[in-house]
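So, chain A:
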Amino acid sequence: MTFIRAGRFVALAAVVALSATACSSGGRDKSDDSDGGGGGNAPGSSGYTIAFVTHETPGDAFWDKVRAGAEQAAKDEGVTLKYSNDPDAAKQAVLIQNAVDSKVNGIATTLVTPNALAGAVKTATEAKIPVVGLNAGIEQYKQLGALMYFGSDETLAGESAGEKIAAGGAKHPLCVIHQQGSVSLEARCAGLRSKVPGTENLQVNGADDAAVTSTLQAKLAQDKSIDYVLTLNSQVALDTIKAQEQAGTSAKVATFDLDQQVAQNVQDGKIEFSVDQQPYAQGYLAVSSLYLYLKNGNDIGGGRPVLTGPSFVDKANIATILPFTKNNTR
Partner candidate 1 sequence: MSHSVRAAPPVPASPEQPVRPRSSIGNRLLVRPEVGALVAALVIFVFFLAAAPAFRSAESFFTVLYQASTIGIVAVGVGLLMIGGEFDLSAGVITTSAGLVSSMFCWWFGVNLWIGALLSLIFCLFVGFVNGWLVMRTGIPSFLITLGTFFVLQGANLGVTKLVTGSVTSPDISGIDGYDSLGAIFSSSFKAGPVTVWITVIWWVLFVAVATWILTRARVGNWVYAVGGAPDSARAVGVPVVRTKIGLFMAVSFLGWFVGMHTLFRFNTLQAGNGVGNEFLYIIAAVVGGTLLTGGFGNAAGVAIGAFIFGMTNLGIVYAGWDPNWFKAFLGVMLLLAVLVNLYIKKMATARRTA
Partner candidate 2 sequence: MTLIEMSGVGKSYGAVSALHDVSLSVHAGEVTCVLGDNGAGKSTLIKIMSGLHPHSCGVMTVDGSPATFASPREALDRGIATVYQDLAVVPLMEVWRNFFLGAELTAGTFPLSGFLSGMKIKDMKRIADEELRKMGIIVNDINQPIGTLSGGQRQCVAIARAVYFGARVLILDEPTAALGVKQSGVVLKYVAAARDAGLGVVFITHNPHHAYLVGDHFIILKLGAAVLDKPRAEVTLDELTTQMAGGEELAELSHELGR
């Protein structure tokens, strides 16, 4: 960006007064107001109530999709869904306990802090309420008494990303952690390091885009040997592209998670690939599996976790996936 804008600004400022109230381009697509799903069941028509408990920190686009998937499944199957969330482990346990107390038919929960949640999950299984795990807790879900598990294997995801990055010839990739002390984010970076030993981690403040950008800019300027940047969510990926433009390096970018803009950047070749763990599918499958279990006694996954990821989105398949990102379902 340069001061070229300033020139245009003078011209535009004069026009603004006239055109301000007129319709402008680039806004919402007004023809697309109708609900694309069509039909569906009334909530509660199957008689089941399912509690859906996560460790979502409010405002995370990822959880938005998990929740959208769960809500779609509930709608499709006529289930009443009770969504609740708290990033604090102790409070999440209380939420599970609440679900047990209100005698729901089934509980779907993330198991990010297995030890803290074990007690609450146990009271659920003792009350004969089926529990499925999702998103986190792949190692511990069985031991806690959950029937099924839907999610990604973070270490595997990191390793697979690492293989792709290694195949791209990277010697010194940077793994950007946007939240301090998160087990799953550390696992991804560890997976990358196991494939590319030269991996370096960088901590940024994910709640402030300007801070993320300047920190990355500083890092890229400090160490010119960085040849690949792996970010762990989509916003940081976009910030990285901004930082890269400033720092003027040729390091490639790959990211975890997907949204419309990341998809667009994959298509434009600015992001090499995205590791998608398909959050929409996690939410959808968790609710559907409980529905099938309650309705028909089905057990999904053959006693093993059902992996929704890692699923790679790159130039090869972006054309198919790009439209779905616009619906906020991928």
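Criterion: a contact is a pair of C-beta atoms (placed from the backbone, for glycine too) under 8 Å apart; a residue touches a chain by one contact, two chains touch by 3 or more; residues count from 1.
Criterion applied: all candidates are chains of the complex that A comes from, given by their letters.
Model, not experiment: these values are computed from the prediction.
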Touch-positive candidate for chain A in this complex, from 1 or 2: 1
Chain A - residues contacting candidate 1, complex: 1-3, 5-6, 8-9, 12-13, 16, 19-28, 30, 57-61, 64-65, 177, 180, 201-203, 205, 207-211, 213-215, 217-219, 221-223, 235, 238-239, 242, 246, 259-261, 328
